[in-house]
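Yeah, one chain of the complex is gone here, protein chain that is, but the others are all in their spots.
Letters A and B mark the chains as written, and numbering starts fresh at 1 in each.
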């Protein structure tokens, strides 16, 4: 009740800092339950302080515990928010289903709103001069050459290039493609650059 | 890159695209290395975007295998990368320090010295709104009554002004005051033009913003 459960939650989150875990709905519910119990105890004791003045210190202690639990829960969510942000920049605006199921519904809603906010910002770039916006999620690495050789790691299917050519991306096939067009696929792990 | 003259203001100042790119590059470097968000250079970004459009049109007129088109394309990619990274770095800071930035920006807008473009400011406000509604829906609306407030000021994250940065002086500067945090012995130093130093960010923050030093 005094922050032990919530610390377990946070330690769990810290353990896997490179990926996002399943949203621990159950634990959060339990912690909020505990907070309500603490609150009730405090209400009862606060009313009783007229008879027993020393109960006031107890109320203070429980209040601190409530604040602590609140802080930890918010930190848990905030930390996940940051990871979800990275998901948008690395997986794109559509999440694969096995990633989607790691998020709670509210988190997915936040993800969509974040995506929309980002998109409208990107669209507004250069609108005064008639530019149709830039996609900031591309161009993430300094360009070294116009074309690169890539190996296809999974069966992806057809890819249409800017000049109209269509390529078939089959597992283990090699291609020589313009850097611009394969950046996203490399980031998503479909293609691998051969040096 | 072909030097093209572009008029950027009413007093007939001719600035080449090359010098705009150089200024943008410096701005990008500063933005990446400074802990806080710096004043925007949106006019330069737009200028470069205009240039990119212009160049793309020219390139598309050339045959695909022309050597010139390859070289120009590389140049274009390079410029696009700088612009994207510059804007992305700014967005990153806006997201991290959103609450602090929006508060400070409100005052700066009144004084006419805003650091964010209107789009960026809208983005920042929307970001806070989304965060607030997410936290409220998930946690705050479910906890006991007196814990439900969304305390903006507690949650604000501030950049670390005491971090150290490498800098190069663009001109001779006198009278930079270095605070002594542990005692009373503040030091005053002068730096020569073109000299390089490592200093704490706080005393030279204004010098970065008015262009007197360049972060490296």
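Quick note on the criterion: contacts are C-beta pairs under 8 Å (C-beta built on N, C-alpha and C of every residue); 3 or more make two chains touch, one makes a residue touch a chain.
Following the convention adopted for this analysis, contacts and distances are computed from a predicted model.
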{"item": "Protein that the absent chain corresponds to, by UniProt name, given \"Glycerol-3-phosphate acyltransferase 9\", \"DNA replication complex GINS protein PSF3\", \"Peroxin-5\" or \"Sm-like protein LSM2\"", "value": "\"DNA replication complex GINS protein PSF3\""}
{"item": "Chain not shown: contacting residue from B:22, B:68 or B:154", "value": "B:154"}
{"item": "Contacts of chain B with the absent chain, listed as residue ranges", "value": "154-158, 160, 162-163"}
{"item": "For chain A, the residues touching the chain missing from this view", "value": "2-3, 7, 10-11, 13-14, 16, 18-20, 45, 52, 54-55, 57-58, 60-61, 64-65, 67-68, 71-72, 74-76, 78-79, 83, 86-87, 89-91, 98-99, 141-142, 144, 148, 179, 182-183, 186-189, 192-193, 195"}
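By definition in this document, only the chains that are shown with their structure count from here on.
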{"item": "Centroid spacing, where centroids are CA-atom means, of chain A and chain B in whole angstrom", "value": "24"}
{"item": "Contact footprint of chain B on chain A as seen in their complex", "value": "28, 32, 35-36, 38-39, 66-67, 69-70, 73-74, 77-78, 81, 85, 104, 106-107, 109-110, 113-114, 117-118, 121, 124-126, 128-131, 134, 136, 138-143, 145-146, 163, 179-180"}
{"item": "Chain B residues touching chain A - in the complex, by the definition given at the top", "value": "45-46, 49-50, 53, 64, 70, 73-74, 77-78, 80-81, 83-85, 87-88, 91, 95, 119-120, 122-123, 126-127, 130-131, 134-135, 137-139, 142-147, 155"}
